[in-house]
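One protein chain is absent from this view; the other protein chains keep their places.
== chain A ==
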Amino acid sequence: MKTNDLILQTTTKVVVFIILLFAVYIFFAGHYTPGGGFVGGLLTSGAIVLLLLAFDLKTLQNFLPFNYIYMIAIGLLFSIGTGAGSLLFNVPFLTHAFTHIDLPILGDLSLHTATLFDLGVFLVVVGVTMTIIQTIGGDE
């Protein structure tokens, strides 16, 4: 017998976007306030897990057709690449660089290569969490 989970599914559709937005906010806030790639990644996978709870695995895989293992590898490439980029300039590994850019609407932005490193962390965390949950949950 199928239970009626209309309320759960409708709420999920609204709440997931709020969580994802919060995850992105936490990710970008990491440099100046608490946050960063790790919590941002965990929040994102939290949102995906909520979708997994409200719907089922198949629907989710249709909706988000990611290969999470590739996501881990791409995240690692981002992080290592950011570090190894410094090899080209003959400065020690993982030396970061930053610059200020004035954009019309957003105003003064400080862009830092550490964000790219954090993006790698973000992808790895999402990839690892989702791989674990989908592998355990997807076992028939």
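As a working rule, a contact is a pair of C-beta atoms (placed from the backbone, for glycine too) under 8 Å apart; a residue touches a chain by one contact, two chains touch by 3 or more; residues count from 1.
One rule holds for everything that comes next: contacts and distances are computed from a predicted model.
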Subject >> Absent chain [UniProt protein name; select from "1,2-phenylacetyl-CoA epoxidase subunit A", "Na+/H+ antiporter subunit D", "Electron transfer flavoprotein subunit alpha" or "Phenylacetate-CoA oxygenase subunit PaaA"] >> reply: "Na+/H+ antiporter subunit D"
Subject >> Option touching the unshown chain, where A:3, A:62 or A:90 are the choices >> reply: A:90
Original post:
With respect to the chain omitted from the figure, which of A:21, A:57, A:77 or A:132 is a touching residue?
Top reply: A:77
Original post:
Just one of A:18, A:53, A:69 or A:109 touches the chain that is missing; which is it?
Top reply: A:69
**OP:** Write the list of chain A residues that the hidden chain touches.
**Re:** 69-70, 72-73, 76-77, 80, 84, 86-87, 90-96
